[in-house]
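Following: one structure in structure tokens, then a few remarks.
With one protein chain removed, the remaining protein chains of the complex are shown where they sit.
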Amino acid sequence: MKHASRTGLPGKYAGALLACLPVAYLLLFYFYPLLSILALSLFPAGRLDWVSLGRLVGSAYYLETLWFTTWQATLSTLLVVLLGLPGAYIFARYRFPGKKVLQALFTVPFVLPTVVVAMALLALLGPRGWLNLALMRILALERPPLDIQGTLAAILLAHVFYNVVLVVRMVGAQWANMDVRLVEAARTMGASRWQAFWQVTLPLLRPSLGSAALLVFIFCFTSFGVVLILGGGHYATLEVEIFYRTTYRPNLPLAATLAIVQIALTFGLMWLYARVQAQAGAPQELRPRHMTQIRPRRGRDWGLLAASLLPLLILLLLPLAALLERSLRVGAGGLANYQALFSNPRGSIFYVPPIAAVRNSLLFALAAMVLAVFLGLLVSLSIAGGPKSRSRLGRLLDPLIMLPLGTSAVTLGLGYTVALDEPPLNLRTSPLLVILAHTLVALPFVVRAMLPALRSIRPSLREAAATLGASPWHVWREVDLPIVGRAMAVGAVFAFTISMGEFGATALIYRPDLPTMPVAIYRLMSRAGIANYGQALAMSALLMAACVAGFLLIEQFRGEF
Amino acid sequence: MKRVGILLLLFGLLAACAPAAPDEPRVLTIMTHNSFDIGEETIAAFEAEHDVTVQILFSGDAGLMLNQAVLNAENPLADLIYGVDNTLMSRGLEAGIFEPYDSPLLAQIPDHLELDREHRLLPVDYGDVCLNYDRGWFAARGVPPPTSLEDLVQPEYRGLTVVENPASSSPGLAFMLATIDHFGTVWLDYWAALRANDVLVTEGWEEAYWGYFTYASEGDRPIVVSYASSPPVEVYFSAEEFDEAPTGVVVADGSCFRQIEFVGILKGTPNRDLAEAWIDFMLGVAFQEDIPLHMFVFPANENAALPDVFARFAVIPDHPAIVDPAEIDANRDDWIEQWIETVLR
Partner (left out) sequence: MSFLAVDHLRKSYPDGWTLSDVAFTLDEGGILALLGPSGCGKTTLLRLIAGLEEPDGGRIRVDGADVTAMPPHRRGFGFMFQEYALFPHRNVFANVAFGLKMARWTDPAIQERVRDVLELVGLTGFERRDVNQLSGGERQRVALARSIAPQPRLVLLDEPLGALDRALRERLLKELPAILKGVGVTTITVTHDQEEAFAIADSVLVMRDGRVVQRGEPEAVYRQPATPWVARFLGLTNLLPGRAVGPGRVETVLGEMCIEGATGEAQDGPALELLIRPEAACLDRAGPNVLSGRIVERYFRGGFCRLIVRHASGVELTFDFAAALPLPAPGEPVVLSLSPAALTVF
């Protein structure tokens, strides 16, 4: 289409109108708390604390940290994309038994608290983990041959473990609707399988691949728990430094400055990305899944399936299996850990019945998901209108909406506690605070998942509906929604997952009577006593189960396309 | 659309079983770290006696909590703050966020725990950060367990110890402080020797204990920096019967660091009377006796009886290391920096 259209995606003014609510949300629940905490930190006695900042300028250490942060994020992103693409392909093109469950299981790592993940990885790869024990037995060694603690490899491995699902799901969602004939056309023109992928498929996948890679990069760029725990102090990202400087070696002006640096870098990256992406998302002829997906029939299909999924299965499911196995073995063993969750022998006031923790987590996650999907929809619609009809606000909104991901959870959590504690916004003891924070972090996922899908819809489909008498609302419901439904479901799954797993900010703002599952896990893990550890593992297993249940439920609501 | 309806219904059901917010006239708000715990009945007794609702404000770990209190000095988030320890207290005192209160209960608390003579921060409990070791591991190998800090740098203990990073962990910091007090100016030499002896560093207690300590994990480190109370806790949470705790504690003079936790009234509270009542309650025997089995630390009040499992299995070091809070506050950053340079770089 040569010219901007009057129907379908909102025009300039409607776009700005749609953007109003999300912008207000960002202002109130992101910028206001963030600026409050930054101002308080930078100007402790009403003026800039130069002494503390001197450390930043005077030290090559922070430049090194920035360098390491960037380079490990780049490496992690490459690895994640490399490992995720085959999985995305398989999920996009094949229908096979157990696919839904597998998809849900692959998403589980995303919610697990880092401590739990570290334990799971250690159970696999630690000094007496499965792999080392096996190697010791096979090679008749005295000492474990592999030592991952404090290595870059451990950090990368954990990043892959956490993030690979982003590529699998987001790229898979677009790939599934891509016209197979395009590749066939390339093949008839003499392109090899590889060339066809490189020349046709990959460029067409750019919108979703870009979205996923960006999210992965930002996740790894702001990686915290993974680097903290598995890096063993040898490595530090900006986010880790911010945490240090907010907690154990407090230097709030320094922490604030680092936070600003990190946010600025994130914003720059987003801005660049948004510009590139707005041009990349060309509408395509979309094909429904039943036309693009086949059941594996021949041996070759099954071979491809196994070869693509096996690395992911090993990488993602073995640690989860190790966790599950431990929850059944540690302490008294069997189901004792699970049963123990249900009793409160010491009459503790903060005892959390597992049902309550599950309920709280699900409640927060569902609320955050609904809110994030709603706001994300408004944002996506106001951004997706194409460069011509895009309002200035919409253009700015694209990178802005991603900022919460680039903001350290500790900074944001502190911001909430210092800013949202006075009337008219006295939310300090409100359970809403948790939902608001989770929504903020979940929003980018919804937007990033939906934008490529919205942009790939031909404007003529919307126009056709309009000329057939569909009002803008009907156009949205009858055309956009069914077609982007799957992408929206993916966004919703991630929003849900983010909320289920969030701990950094939650720890600062949750109400003791409404703890979430990660909070309960940390509480159990924070004291000695094998039984506590066993219960923490059992609670982690419950968290996994709750997530899988949640995913399967959400998948029921996706569009029919 | 039907599916959306189901979702909404589900949501409504979930929301319906969430507890409703209490609607009481007077509320006493206590800011504390996320590890705070106490018996339900203990709190209920206070609430009944003073006709008040106690609202607990979890604020992250102790360091983050103190930061919040300092940042919100103009507009206090709570009436009281509990959980500031002796490694952090100077920072809080300097910020001037507390109101002094000379509680009559202080008479029952030993002098050495009372670090603030102006009674802005009152000691509630203490716990010692000490080396723990896996008795079974040493017995099985016929190696004597360590008895002092110096032992750890001996060849027979090579590769056996896991400690926490003082930059990110409260026991890690405490243990570093113990070595500073114990070895004085040569403390970094000790750490260099430890490093040469293949010490393992983790970021937090959880990773060290549940990830590497042989007794509690699949790990290969039988010596861990933990708490003096860890052995009774292991006994308490085990289904087995023990004559001796399965883990031991190195309590040689100067090898442990004593963490003392304090409570204080936040400046500007409108509920000064209730806040005082709470402190008296917290330092009173009923509350104090409830502390060990909820927070696994020792009550500050000498009159409080220890629970059986603590009396039987806990060892309290006679002469823990002592570092002046003001000195900690002034040097912490440099010490940690030097520690990182020596042990990690």
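Letters are used for the chains, namely A and B, taken in the order the chains are written, and counting of residues starts over at 1 for each.
Heads up, the rule we're going with is that a contact is a pair of C-beta atoms (placed from the backbone, for glycine too) under 8 Å apart; a residue touches a chain by one contact, two chains touch by 3 or more.
Fair warning: this is a prediction, and the values are worked out from it, not measured in the lab.
Although it is not drawn here, the omitted chain touches the following shown chains in the complete assembly: A.
Interface note: of A:Glu239, A:Glu463 or A:Glu502, the residue touching the hidden chain in the full complex is A:Glu463.
When the whole complex is considered, the residue among A:Arg128, A:His234 or A:Arg287 that touches the unshown chain is A:Arg287. Across the interface with the omitted chain, subunit A contributes residues 3, 5-7, 285-288, 290-291, 458, 460-461, 463-472, 474-475, 478-479, 482-483, 559-561.
To be clear about the criterion, only the chains that are shown with their structure count from here on.
As a whole-number value, the distance joining the C-alpha centres of subunit A and subunit B reads 33 Å.
Residues of subunit A that touch subunit B in their complex: 37, 40-41, 115, 118-119, 122-123, 126-129, 144, 149-150, 228-229, 231-234, 243-244, 246-252, 331-332, 336, 346-351, 359-360, 362-363, 366-367, 370, 410, 413-414, 417-418, 421-422, 428-429, 431, 507-508, 510-514, 519, 522-523, 525-533, 556-557.
Chain contact summary for the complex, subunit B toward subunit A: residues 3-4, 7, 10-11, 14-15, 17-19, 34-43, 55-61, 63-64, 67-68, 71-72, 75, 77, 91, 165-170, 173, 200-207, 209-212, 216-220, 226-227, 229-230, 233-234, 236-239, 293-294, 296, 332-333, 336, 340, 343-344.
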